[in-house]
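Just one protein chain is left out here, and the rest sit where they should.
Up next, subunit A:
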């Protein structure tokens, strides 16, 4: 198939009503907004000679996209870890499912396929075992294959996790839960609009990729950004009712740790927390690995990497390397970081039944509080995994309203910022969460968010630098001298 052929067809068969064109363009604008060279999106004009292996495709395609117009995008999807690719053109293309590539189960899916009847696959009643998931995914693809050969609409049912309003708090267990069962979302191809086609592509891709261990991350550019990937991975995990790990999808390590601890790895090697002042990446802690935190008197979780690094490079290091453990999840923590902290928080043979109080130091803004609550109670979006990741014992060290507004200090305005419209919106939404309810068991959150809104101020952790003695002295007084206050 040639590029001319495609372009001609595109002009002749505009399948989208005019009103949809704008959203199509928007969708593609999003699509093309990449910088990463691992882009797996390609224009029609060059995609049909796609490669048989994902790796090759990814390296081949980037040059192609830069010069083409957005209307002619294809999403390249590899069907298995081995050699298969499917191109899902988003937009009209020539004919019906057509073989291309080396394997016969590579298809060019035509956006103009007429819908004869709906074909739905119910994915929601799946047993949480790896084999079962694999089998189910395979059967989904079989059904999709059949649907394709019969010109039926392709549909995947996805359990979409609930929006924040329907979520709750398990007070006894100290974790966030979803009150109601997941909403089932139907994702079809071809869909009613280009967004749906795009989503179908994404979902399909995610499903496929589950057989690769770390492919999704490297291909994340297809999904505009990591949050989209995460959302779909979590949706899929939620559909199968399994933790992400069963899907073999875990992101690369993000969190950093440093301090006076040692981890004994499976292979007998020892990771020394004091070995690198830059911090060590937090990777998944295997059950068989031992963590020695017998000298750790406190564990400090810092929201931001910048603060983590400046603390590690300051004189605070000497305190840290003698009696502390410092962690950052670099913003919202990934699962490995949460799991690591969780493993430290609960006395077990793994940590020789030693544990230390855990403190959180976050920005005084809605995101900072949200991050703290994510560590402590779990995240709303990953409610199905919270029970094994939350750290209810975590205490809030700061930054609190009393740290940012000083009564009579002329320096006070330094570092104080006003809330943006988004901040106010997020703060209001957080106030509406059950964890901020009037009768919630532990409720500094409600008051602090109200203070934020009423004062219309926020501040980063760095505001403590403007206080006499800086962050170091502030931490010294909270952690070392008094072992903190909740």
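Everything that follows uses one rule, which is that a residue touches a chain if its C-beta (ideal position, glycine included) is under 8 Å from a C-beta of that chain, and two chains touch if they have at least 3 such contacts; residues count from 1.
The criterion applied here is as follows: contacts and distances are computed from a predicted model.
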Complex member absent from the view - protein name from UniProt, among "AAA+ ATPase domain-containing protein", "Meiotic recombination protein rec14", "EF-hand calcium binding domain 2" or "Mitochondrial outer membrane protein": "Meiotic recombination protein rec14"
Sole residue of A:257, A:326, A:372 or A:427 that reaches the chain not shown, by the stated touch rule: A:427
Footprint left on subunit A by the chain that the document does not show: 405, 407-408, 413, 418, 421, 424-425, 427-428, 431-432, 436, 438, 446-447, 450-451, 453-454, 456
